[in-house]
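A single protein chain has been omitted from the complex, and every remaining protein chain is retained in its original position.
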Amino acid sequence: MDYTMQIQDTAARLFSEEKIDLFIGYRSTGFDNNQVPVLIHHYQDVEQLVFTDKSVFNLTNYLKYEYTRNKRVGLVVKGCDSRSLNLMLTENQVKRENLFIIGIACEGVMNEQGEKAQNCVECVMPDAVIYDELLGAPTGQREYQVNADINELAEQPLIERGTHFEEIFENCIRCNACRHSCPLCYCNKCCIDQETSTLYQGSNTTSGAFHALMTWSLHLAGRCVDCRNCEKACPSHLPLHLLHKQNEQVIYENFQEHLAGMIKDDRGAFYKYSMSDPDDFIM
Amino acid sequence: MNLTTYITEPAGLQSFYEAIVATNETYAPVEKLGKFDYKQIKTPPECQPDSPIEQTMSIKPLFFPKSARVMKYEATAEGTDVTDTTEDPLAGKRVILGVKHCDARGLQVLDEVYKWDYIDTDYQKRRENTIIISARCEQAATHCFCTSLDYDVEQSDAMDVAVINGLDGKVYIQARTEKGEHFLKENASGLAATNGSALEEMKKQYQAFSGSFRLKMDYKEINGKMQSRFESPAFEEVATNCVSCNTCAFVCPTCHCFKITDERIRDEGVRYKSYDSCNNIYFTLMAGGHNPRPAKYRRWRQRAMHKFVYYKERFGVNLCVGCGKCTISCPVNISIFEVVNQVSNV
Amino acid sequence: MARVGVFVCFCGANIGDFVDIPAVVEETKKIKDVKYAIEYKYVCSDPGQQMIRDTIVDHRLTSIVVAACSPRMHEKTFRKALSDAGMNPYLLEVANIREHASWVHQKDKEAATEKSCDLIRMAVAKSIANEQLHEISVPVTKRALVIGGGIAGIQAALDIADARIPVTLVEKSPSIGGRMAQLDETFPTLDCSQCILTPRMVDVASHPYIELLPYSEVTELDGYVGNYKAKIKKKASFVNFDTCTGCGTCWQKCPVKVPNEFNMGVDKRKAIYSPFPQAVPNKPVIDAEHCTMLIKGKCGVCAKVCEKGSIDYEMKDEMIEREIGAVVVATGFDLWDPKPYEEYGVGRFKDVITSLEFERMVSANGPTGGVPVRPSDGNVPKNVVFIKCVGSRDEAKGIEYCSKVCCMYTAKHAILLHHKVHDSHAYVFYMDIRAAGKGYEEFVKRAQVETGATYLRGRVSKIYKKGDKLMVIGEDAQIGQVVEVEADMVVLATAIYPYKDNPDLARLLGISYDKYGFLSEAHPKLRPVETAKAGIFLAGCTQAPKDIPDSVAQASATAAKVCALFSGDTMKKDPMIASVNPEFCSGCENCVSVCPYQAIVTEEIPMGHGSEEVRTVSKINEGVCQGCGSCVAICRSMAIDLAGFTDMQIINEIVAI
Partner (left out) sequence: METELKDKIVSIEKPAIEAPPEWKPMIMGILCNWCSYAGSDLTGTSRIQYPPDIRIIRVPCSSRVDPWFIIKSLQAHADGVLISGCHPGDCHYISGNYYARRRFLVTKKLLNFVGLHEDRVQFSWVSAAEGAKFAQVVAKVSEDIRKMGPLHLYKKENTR
């Protein structure tokens, strides 16, 4: 998967036709085969752009900043990224007319160990669902797979799961990198940053982290697109995807909803209902 | 002061460590969830002092915990009772093994701020009661640049005892402070003290180590130039990529900003002092609603200038120790090395 | 600093016997913010309330907690006491220690006492976060809009107008009257539909408080209860109603013939037409789809023959706006299309007709002059088979519900057939006879006995043609045999189906509708005429199948609702509603999608102080919000809060114990 040339060409064309003010893509860091996001403002910089299976970061995260909000932006989106973009469009965070979207029919990206990332193995929609230009051959939607880690954990006795997660919450340092790198965490002020002593817990204790991460994952329930920006950003390497995938699975299995961001104007599962939702857990 | 250097074989080092673990509250880098963190260890095999530097969290939390109770309070009809939280789980005598040089230096840098103005007794107590045994790196990692800064990595006295794996296959254990000297007297009884030739070997090791750095800069020049680059447009450029995730500050061995939060149940509450970051938009938000650093580049400027200019001006040491942890942890790989270079070269 | 006063009620022995009240008061006094706590026999009594009033003043209290019975019982009483003492009534909290402690833990005084202490502690904690709230008053525009000019719409308009409230009545077709105007006689009294309806129609036209807008449609409705703004499209009639006398020369001379909708297509009307002789207003309109002058520019006969020069081919649709306070929707019904019943020969056999076609034939002003005739050859039928439940109660082919009126009108048709064709015979295939209503059962009996109609319980399985006769094969379940009836004509009692444009209209009005298209009432039992959207009411078959008396009754009910709504210059509302803090709102509009009342709108505010860039945030419409809190719980940025049940109040309660 290497679309470097195509993306450079398109970006160059867009700049020369003055269709965009800004292009968001990836550039190589020059070592460890790593790539980082790059925001390009000028025609002459397009040569920096690359796109390979190391182009991991979900670039739609940059659309939430004030310096991109009212600009005409070109950007590259993979399948998962396009879904978060779709949700951002639905939730009025970006204007479609301001965007030129290069969609990728993604073949999966690599993790740090050089293997295909887990979310790519389990990816439901590798092709961009919204784009102005599509690169690669679309392979279509795939069947939903239950996350391997969730499967494993669900088998475990409650007490072990509790120990496991207690350790996870204990290791959280509450730097909030997860939420800052999430494209769907665009709130003006996160509820977790409330100052009032009774409302939210600001401490970096296990219970504080539990509180923050649970609230956060419930706010992303039915919206998370499994791009795993949060997990990659986490300096403590917490398996944050567990919380999101668990919610996603419950929602997918019980509510017959589309996965987050698959369809335009489709809001998260918590913002609609069906009369036939499961009722048997209620006395 | 006469500081001794001991020499031993790798096996001797292992038994040296074992002896320490057996008799002391010991901390060392332990792997957890794919990264290394300084945790308490009970048995020597757990000890991994040569953990890869890229994946090791800083030692800071052992002295400046991510969340510490400041006080407890209870409100009653008669008034509010405040109790100091005296019990501090980290205040006892302890030894930390396998400390990276940069981490140790970080503590030295932190000391400056903790002994200035307000004396943080908790921190002082933890510092006094801790013996730091370093393990000198054999090779620089991708983002390291400790040798390019304002301190002498080779002769650093930031640790009490330095452990150096010589290129000749021998292990050199060197006391760097008086505290370390005493500690070694008590704990390294089985090891042989060396003479001058050991210093040669250690120098060779250092030369090999310092030759392995990818990143190098002229600290004096950068520090000098940075002072006049407050208005540099480069800050704005580097800040566009930043996602304000605060990770850099939380993993940094020298960042020491914190916030105070109260948590209350019923009429009882606890006041916590927890990590915060200058990259956080709310960090400078004032009660009246004004925020002097609303834009990302202003916060980045504060961070870079504080690290390379302000702290140096005030305390005479550079706040960045060149460990590269922030760059490794950054989700978009912003390198403070590149930032300061970019800013001072514009 | 909060100064809370707590009043613990013995409620006679009701609480006093099962809860150690002095101990509760002692415990309560230990709470930080409680400045005053006292027990009293009956706090709700006059002296009890007087005590609250005095204490508020004497002890400069900032909020009050009454520990007594359920807040559903006496919250209003105590609020009144607060307000009499000059304190904001919403600074009250009630701790429910009777229903939730003393009465349910009668065998465990210790536990009930402990629980009471906790409940009081929670109420105290909540009351500290209570804010002063003020009743909301919303101005009201006193004009009602009635959509649909059938009997329901007419009745609603007349009742409202009689209360001297201006009404705008919008009717889509050229004349009001609706379905009832198409009927001949009405069950169970067999009085002539026209005779009882036309006076009402004339009343509408002449009523000083009714503005009649025929041949018009509502295209937009903005705003909220008391303050709607409706856009109404007056369709071009091409006839100047001010000068037209309704003489009828134009439609006599018009050469274009079009199937007549009013007569269910049994005969033809002209391109310029008035739907029926008693139409109100009795002015013709030109059907732009068929008029050759308007299509091809050829003809112009009507203009030539019109003495008043009222014809204006250049007329355009006109948009008018009305500010109104309430809407009554009475769009009526359509007949369900019986096409799926292929075995009945629908569409193949000309002599298989629908009930409304039959109704037009037997109507005195109908196309056949009041005599039923076979569409195939124009002969008068002798044997007529009526099939009930065509579409109704048929999950497989039709719809699940019962159309409610078919049993009755089929009985009526049997009687009318007998009246019009004395030697005829009616066969009625039925599933059940549902004749609940005053005089209804008697009426069905009359059809069976007086007119001798043969009632056969069973479904018709097939109709086939034999010569010029129709052979109807059905089952007579009572004798358990297949019967075959030779018929001249078959009349299908097709189901009542909602007016086809109902879903569009519902979307336009912002109200909900069911899977068929019937508009949904707010509550099936207790709020059957209201919709979920405040200020919009339903009358007649637009909500569910109904007969005329039910429709009229419901129409009058809507009028009562409208009159109550307009009884003051402003509406008073409970202040416990949601509000948005625009500073935190990120404009995702998820709240808009969950609000059941469409009470959330969006507005644009500057990005920052003096900034020219704008961002969109949500805003609660105070007039519409009912205070359910759905939006509050889904707002991720905590930008929305619900007065009276704020996050702070609830969390205070949670952490109080």
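Per-chain residue numbering starts at 1, and chain names A, B and C are given in the order in which the chains are listed.
The working rule: a residue touches a chain if its C-beta (ideal position, glycine included) is under 8 Å from a C-beta of that chain, and two chains touch if they have at least 3 such contacts.
Quick caveat, the model's predicted, so the values are computed rather than measured.
Colleague: Touch partners of the unshown chain, restricted to the chains that are shown, please.
Modeller: Taken over the complete structure, the missing chain's partners among displayed chains are A, B, C.
Colleague: Can you say which of A:N61, A:N171, A:S217 or A:S236 touches the chain missing from this structure?
Modeller: Among A:N61, A:N171, A:S217 or A:S236, only A:S217 touches the chain that is not shown.
Colleague: Which residue from C:I38, C:V483, C:A553 or C:M576 sits in contact with the chain not drawn here?
Modeller: Final answer for the missing-chain contact: C:M576.
Colleague: For a quick check of understanding: of C:D17, C:D84, C:E99 or C:D501, which residue touches the chain that isn't displayed?
Modeller: C:E99
Colleague: Of the residues in chain B, which ones touch the absent chain?
Modeller: 72, 263, 265-266, 268-270
Colleague: Since one chain has been left out of the picture, which residues of chain A touch it in the full complex?
Modeller: Contact residues on chain A toward the absent chain are 150, 153-154, 157-159, 161-166, 169, 201, 205-207, 210-211, 214-215, 217-218, 221-222, 242-243, 246-247, 250-251, 254-255, 269-271, 273-275, 277-279, 281-283.
Colleague: Considering the entire assembly, which residues of chain C contact the chain that has been omitted?
Modeller: These residues touch the chain not displayed: 70-73, 96, 98-101, 103-108, 111-112, 114-115, 118-119, 122, 522, 532, 576, 594, 596, 626-630, 632-634, 642, 645, 647, 650-651, 653-655, 657.
Everything that follows uses one rule, which is that only the chains that are shown with their structure count from here on.
Colleague: Among the chain pairs here, which one is joined by the most contacts?
Modeller: Ranked by C-beta contact count, first place goes to A-B.
Colleague: I'd like the Å distance between the centres of chain A and chain B, where a centre is the mean of that chain's Cα atoms.
Modeller: So the centre of chain A lies 32 Å away from the centre of chain B.
Colleague: Could you grab the centroid distance between chain A and chain C? Build each centroid from C-alpha atoms only and quote it in angstrom.
Modeller: Computed from C-alpha means, the inter-chain centre distance equals 44 Å.
Colleague: For chain B versus chain C, what separation do you get between their C-alpha means, in angstrom?
Modeller: Whole-Å distance between the two chain centres: 70.
Colleague: Which chain C residues reach two or more other chains?
Modeller: Residue numbers touching two or more other chains: 655.
Colleague: Please list all residues of chain B that touch 2 or more other chains.
Modeller: Where chain B meets two or more other chains at a single residue, that happens at 264.
Colleague: Provide the residue numbers of chain B that touch chain A in the complex, in ascending order.
Modeller: 32-35, 37, 57, 66-67, 142, 214, 240-241, 243-247, 249-251, 259, 261-264, 269-270, 272, 274-275, 277, 280, 282, 296, 329, 331-334
Colleague: Using the touch definition from the top, list the residues of chain A that touch chain C in their complex.
Modeller: Spelled out, the residues of chain A in touch with chain C are 66, 70, 91-93, 186-191, 194, 196, 198-199, 219, 267-268, 270-272.
Colleague: Touching chain B in the complex: which residues of chain C?
Modeller: 29-32, 34, 121, 655-657
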